[in-house]
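Below is a structure I'd like to ask you about.
With one protein chain removed, the remaining protein chains of the complex are shown where they sit.
We just call them A and B in the order they show up, numbering each chain from 1.
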Amino acid sequence: MSNRADIIAAVRAAKPAIDAPAPTVPSYDEAYPQDQGGLAALFAERLGIMGGTWHAPTANQSVDDALREALADKLGEPLAADVVIASHVPEVTGNRKIEGNAEDLHDIDIAVLRARFGVAETGSVCFTEAELTVNAVAYLAQHLVVLLDPAEIVTNLHRAYQRHDTTTARYTVFHTGPSATADIEGVLVRGAQGVRSLTVIPAAE
Amino acid sequence: MSTPDPQATIQSAKATREAQPRPAKAADGKRVDHAKSAKQFLNAPEHAKSHDTRVWAMRTKRDKQAHAIEEWEELRELASQIKTHTLAHLDTYLEQFADNAEANGVHVHWAKDAAEHNRIVHEIFTDHGVKSVIKSKSMLMEECGFRHYMDGVGIEIVETDLGERIQQLDGEDPSHIVVPPVHKMRSDVAQLFAEKLGSDPDNDDAHYLAGAQRDATRPLILEADAGMTGANFAVAETGGFVVCTNEGNADLSANVPNLHVASIGIEKLVPRVEDMGVFIRLLSRSALGSPITQYTSHFRAPKDGGEMHVVLVDNGRSKRLGMDKFWSSLKCIRCGACMNTCPVYRRSGGLSYGATYAGPLGLILNPSFDLHRYSNLPFASTLNGSCTNVCPVKINIHEQIFGWRQVLAEEGHLPWTKKTALTAAGKVLASPKGYRAAIKATNSALKHLPRWALYNRMNAWGEGRDMPNPPENGTFHDWYRRNRLNKSAQASNQANNQTDNGGDA
Partner (left out) sequence: MRIGLFVPCFIDAFYPDVGVATLELLERLGCEVDYPFDQTCCGQPMVNAGCHPEAAATEQLFVDNFANYDVIVAPSGSCVHQIRDNLTAIEQTPAVKHVRENTYELVEYLHDVLNVTEFPWARFEHRVGYHDSCNTLRNLGHGHPSELHGKPFSKPRALLKNIAGLELVDIDRPDECCGFGGTFSVTEPEVSAQMGRDKIADHGRAGAEYIVSADSSCLMHQSGCAARIGASIRFKHIAEILNGSPA
């Protein structure tokens, strides 16, 4: 389209004539814990600040049981049979498949997914369409439970972006805690448009 | 359900009954009168105080983050350099972005201006039979008057961001680029939602109100024909773009319907994926004082069975790129930190600027859209410089505000009274005797004129302040002449080649 040529020409004519090389971006993570345990602890702390919950299974507790325990205060204990659980992980058996149109997934209470990796700096977990199946499930569900392998926690966002998930995946998203807003007089509300809670359960892959 | 906030209990008995201040919009062709709108805002003291307190809180939260990160100032410098490099090579990066996006299966459109943006999007919608659209926040779309245009052609647009939805339902523009209803108190929202959503007018609990909007909007999201987002960043290396939200509403807008249209300003380009680490670490910390937004979403290609369109928009950006003193304003990542720190913005409210962009950012962008209409805005500043210091990409905002004053003066946009007064001042101050006579006259006036003559509508200083008292024993010149001049006159005046010393004062 001629619009492209016109706009590019206008930009070319206007751009400032200065010598401005692209800087190298350091990783800035020398002060982070070097061991997996330390990094996981930092991740859990940062996740908590952003409104998420780290819920490690006790010894011999299954992921499924840990999930039910984690959501007891929100959905009751034991979980009622009509609670709709859509699971994309073998560790948890759901009663709904994540498939079809996004609109069909509007009644899901709990979506269970595995994160691709986590970021300790912020307490973020990463998904692409591979982990989500239907992208919208992570936003239409009322609660999100995320399995994260502690060995897949990177230090900070510089390291996260040195990976190239966003180069190959169609959709890549970092979730940091549940949905939130403070638009009304600065009062923090969790569960704005998206999930009301986000729980991370550490589980090796 | 989340734990209730103890501050957010139902408090209709204590809720403010003060009406929300609503500044009048300047008519077409007229200058925006920021001072007048600011006065209206300040005349609603509960709203004014709430606004200043809330917005200052965002500045203090941002400070906490900045102080906690050793490399904070380095990050700002890196971000600034990355953006400078990008803008100096913007044509190359735009082409790289567009080529990669198209190779990813994304349709790329180019809009020279707001009208073209609206027409292009309209055409996409018409081609797909779109009647209802959900969208996330986009200041670019505000710039283009997009919703107003769509109203005119009968396509329903639903804002999914709580703050933008509040403003949409209220028929008001956003007053802050990150927190659109920051000027509203909770009772204003309760009243609005009662009217528009049928919620309880006496319940101004923020959780309740947010819940009311969630429930009302969810069906609209599920039924929408298309979704629109803006973009915080467009990555040339991948042809993808990045959208940051706290609600997840951009992800709903983009992932529920099968058609996703993104409006992106051409200045949003960054070269490489790894540059994103710098910007994402700076953005939310600068905006709200939180380490990252709850959702950081990267869109590179349409989902299976979906279609993705990107509309790249110029709308004056290439023109600004060619302005020697002002092109660096294009580095802006729309964090709003400058608004949060600006003492004038906090006390006048974003709507007082009468334009898409408010606060310090508005002062340097708006004149480039319409020099006459926004000719007062660069004077809505004390040039205190804190905006420049909080800007994550180190735009020299206060210096650009100063620069626009010079442009306005040179191009004849100063009010005649002001220009005349300053020209006269320039003459008096250039004449030693004229100056000393003027000071004498001023102090005499202060000493002898009655209060009603000193304090009236012609004396802007005197509206909120008392005039300074004339000194008992005269000026410094007088003191110097009485106590020092005869002793040192010869020496200093010879050294300075002055022929007339100690004349009238």
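Note that a contact is a pair of C-beta atoms (placed from the backbone, for glycine too) under 8 Å apart; a residue touches a chain by one contact, two chains touch by 3 or more.
Given the structure is predicted, the values throughout are model-derived calculations rather than measurements.
Although it is not drawn here, the omitted chain touches the following shown chains in the complete assembly: B.
Looking at B:34, B:303 or B:320, the residue that reaches the missing chain in the full complex is B:34. Touching the chain that is not shown, out of B:16, B:368 or B:389: B:389 (per the contact rule at the top). By the touch criterion stated above, the residues of subunit B touching the omitted chain are 34-35, 38-39, 42, 48, 52, 56, 59, 62-63, 66-67, 69-70, 72-73, 341, 343-344, 347-348, 376, 378-386, 388-390, 402, 404-410, 414, 418-419, 422-423, 425-427, 429-432, 435, 439, 442-443, 460-461, 463-471, 473-481, 484-485, 488-489, 491-493, 495-496, 498, 500-502.
By our rule, only the chains that are shown with their structure count from here on.
One finds 30 Å separating the Cα centroids of subunit A and subunit B. Taken in their complex, subunit B has these residues touching subunit A: 1-2, 5, 7-8, 50, 54, 57, 70-71, 78, 81-82, 84-85, 87-91, 94-95, 98, 104, 108-112, 116, 160-163, 166, 179-182, 184-186, 189, 206-207, 209-211, 214, 217-218, 221-223, 235, 237-238, 240, 246-249, 251-252, 255-257, 266, 271-278, 280-281, 288, 290-304, 312, 314, 318-319, 321-322, 324, 327.
Within the complex formed with subunit B, the residues of subunit A that make contact are 1, 3-4, 6-8, 10-18, 20-23, 25-26, 28, 31, 46, 49-51, 74, 102-103, 106, 121-122, 124, 129, 135-136, 138-140, 156-162, 164, 166-167, 169-197.
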